[in-house]
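Below is one structure, written out as structure tokens; comments come after it.
Removed: one protein chain of the complex. Kept in place: all other protein chains.
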Amino acid sequence: MLRFLTAGESHGQLLMGVIEGIPSGLAITASEINSDLARRQTGYGRGGRMRIEKDTAEITCGVRWGRTLGSPIGLIIKNRDWVNWTDRMSPDPSMSGSIPPETRPRPGHADLCGIIKYAHTDVRNVLERASARETAMRVALGAVAKIFLSVFSVRIVGHVIEIGGIKARPGNVSVDLLSDRVEKSELRCADKKAEARMKKSIDEAKKNGDTVGGVFEIITTNVPAGLGSYSQWDKRMNARLAYAVMSIQAIKGVEIGIGFDAAASFGSDVHDAIYYDRSKRKFYRKTNRAGGLKAV
Amino acid sequence: MLRFLTAGESHGQLLMGVIEGIPSGLAITASEINSDLARRQTGYGRGGRMRIEKDTAEITCGVRWGRTLGSPIGLIIKNRDWVNWTDRMSPDPSMSGSIPPETRPRPGHADLCGIIKYAHTDVRNVLERASARETAMRVALGAVAKIFLSVFSVRIVGHVIEIGGIKARPGNVSVDLLSDRVEKSELRCADKKAEARMKKSIDEAKKNGDTVGGVFEIITTNVPAGLGSYSQWDKRMNARLAYAVMSIQAIKGVEIGIGFDAAASFGSDVHDAIYYDRSKRKFYRKTNRAGGLKAV
Amino acid sequence: MLRFLTAGESHGQLLMGVIEGIPSGLAITASEINSDLARRQTGYGRGGRMRIEKDTAEITCGVRWGRTLGSPIGLIIKNRDWVNWTDRMSPDPSMSGSIPPETRPRPGHADLCGIIKYAHTDVRNVLERASARETAMRVALGAVAKIFLSVFSVRIVGHVIEIGGIKARPGNVSVDLLSDRVEKSELRCADKKAEARMKKSIDEAKKNGDTVGGVFEIITTNVPAGLGSYSQWDKRMNARLAYAVMSIQAIKGVEIGIGFDAAASFGSDVHDAIYYDRSKRKFYRKTNRAGGLKAV
Partner (left out) sequence: MLRFLTAGESHGQLLMGVIEGIPSGLAITASEINSDLARRQTGYGRGGRMRIEKDTAEITCGVRWGRTLGSPIGLIIKNRDWVNWTDRMSPDPSMSGSIPPETRPRPGHADLCGIIKYAHTDVRNVLERASARETAMRVALGAVAKIFLSVFSVRIVGHVIEIGGIKARPGNVSVDLLSDRVEKSELRCADKKAEARMKKSIDEAKKNGDTVGGVFEIITTNVPAGLGSYSQWDKRMNARLAYAVMSIQAIKGVEIGIGFDAAASFGSDVHDAIYYDRSKRKFYRKTNRAGGLKAV
């Protein structure tokens, strides 16, 4: 079993992460983690800070000479703007008051709920941790997990399929081709035409001081059959994936396979019929509406 | 912290559940649990067995003279058809072979994946636990949790909003009125006109030996602010709710608030603006697009 | 990872247990579990009830035709005296008051602490769950775990080494011989002479309405190297074993290997020197003061 904890505020000194359960002997370098962190920071329409500052993770524990030890792996991402926030976010009581409190809770954030829960008067005490910046460490820890999965040839590709109501038509292409296109796209969108319209939609929103929503899809290949289990509610793969995805800030919905489209379909159009290839002695399916997770 | 484990096969002797962490002194009776089990068994278009057999839960542990003891609560639901399955599902090795093995894995079920994972040759060894019958015990344990929540006036109402592509328009009604309508509806749908069309859609599908999908909505009232936390990924309320809901068989998507509709909207149309009522000295919002979970 | 929950009161209808994580295909029968339950009930000096009533466990879930399914395993032990307690321990509120409340908390039990914690006025509401009877289900679930370990030839033998201050000298015998002697002994003590004196000590205490304490030793053979881990505090084997053992009612101390004797020794007399047998190409040790758990 893997487990991890993260810590760190958006403008604090650093973000920390400890992940436990990665086997020993796995080849792993900071640069692999950092390439995922770099990808996190790209993206059309991002704020200026995002583009200028480059997050880099240091491996501080658990890896020696390029190989995991079997001990917990510790990662640190320093906040580059720390020099401007040293007093304002200092753990030291003597720095108290070095910046006036934030008193206006923002909608669409945990601000109001957070000050109620934790009895804060300064909204900053909430927004610093509730921030999407927290996902930087999750990306870094996720990179470690991805390296581990790559040993089993498991590959994970994510791409944008909708922004501001404009839907992409990525076409029925191989994962390799899809991945290529996505890496080249500023919006991580494989449909060039849609991408152009999405950009326009972003530009317009930006001009009005607004933002637009979107949808992305994650494709995983070479996953062995039988991960998770129907034996107990909390081991089900559908559930675990939804748990992880919905824990990301700003995500308000998750589907597996055709998802909500199943609601408007006949069962016969939803289930993935099972075939057997006698020559290869293998089961196979011609469709994948269940998203590979057949334990409906 | 509440935790629970369930056990039991679809045609086995019984279903078992243990739930731990319910405080002492809570008033609780089997009949309250059984009324939720009865509701689970109603529903237009259900199979015959569902309608004839009535599940009843026995409280076997943890409750004395109508009050919880603080000890774990144990529940049992006997499978009424057990008499016909005693040999076929017996734990006794001498009963081996009393029914021929199921050899055809069904699509839309865990059958194929399960026999691979657990190295079974008889598909029955999978389908008996992977079955939706497992949710009977979850309903019973959930009823206990609901009774606990009712102490805090928390109320949970669920209703069908789409079947076979037909969408209900429940109207902007109070939870009380919605609940009344739902309890009277065979489909647990508050929109009578939509209900009629949904029934037709079910009838047609049935005639063709098929099924139709659907969507339901869960509304919870009086939930105190501050449940869950943004402090760590696995404590986030959005995530926990998705985890629980997606652990139910056949569910392939979950949304909170306006969910996927947010993807096609501007941020300004998604966030729920915060207002302050000076006379009541209270924050309030005029919209609820985040589903009450503001920690976007 | 194995996990389990138990439920049940001492004079309630039954004890329940659910254990999860046992692999599929394991051969298992109720009679194997029951032979461990029978051993729990023997023992010189036990109360009359212990000797007359025989606990038997029913496998209600998770096992079919003598093999585990991979689903959770459910066990039930009926309380044989239930007929006399049906009203007194009924979950039904209408039975309230069918026996006067226990108002005197006993020393050496959780009584006083329990009524404070759970706000009970009837001590019975505590003693029914805090009772050592709870271990009956743990023995049954432990029997399942033992059967699983036996696949790896892991064997667990327990024997009494001290009662009422009288120490046994089991001698330097093989585990097989030790086990034989233990099974034949009324006190589960391998030293016949010491056993005779222990019995006398028990008889005397009994005459005075008193009890005597004791110490038992557990020996496990064929455990593979590398269970547990030093990587995180909660994975350490020393710690996990102590956790499990100290969770048993009435146990107030646990040692591994020579335990507290190490405190009065030089390091050189405590550590188990490592040798290497070139012909067998194997490490070995001549001593076992660390109890086989070398991760001091």
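For reference, chains read A, B and C in written order, and residue numbers begin at 1 within each chain.
As a convention for this text, a contact is a pair of C-beta atoms (placed from the backbone, for glycine too) under 8 Å apart; a residue touches a chain by one contact, two chains touch by 3 or more.
Quantities reported herein were computed from a predicted structural model and do not represent experimental measurements.
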Of A:Gly74, A:Gly158, A:Gly226 or A:Gly292, the residue in touch with the unshown chain: A:Gly74
Interface with the undisplayed chain - residues on subunit B: 1, 20, 70-72, 229, 231-232
Chain not shown, touching residues in subunit A: 3-9, 12-18, 20, 23-25, 27, 29-30, 59-67, 69-74, 76, 89-97, 114, 117-120, 125, 128-129
In subunit C, positions touching the absent partner: 5-6, 105-114, 116-118, 126, 129-130, 134, 138, 162-165, 205, 208, 210-215, 225-226, 229-234, 236, 238-247, 249-260, 262-268, 270-274, 283, 285, 290-291, 294-296
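Rule of thumb we're sticking to: only the chains that are shown with their structure count from here on.
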Remotest chain, subunit B as reference, centres from CA atoms: C
Same-residue or different-residue interface between subunit B and subunit C, half as cut-off: same
Chain pair, most C-beta pairs within the contact cut-off: A-B
Rotation angle superposing subunit A onto its copy subunit C by C-alpha atoms, nearest 5 degrees: 180
Where subunit A and subunit C are represented by their mean Cα positions, the distance between them in whole Å: 45
Touching two or more other chains - residues of subunit C: 20, 70-72
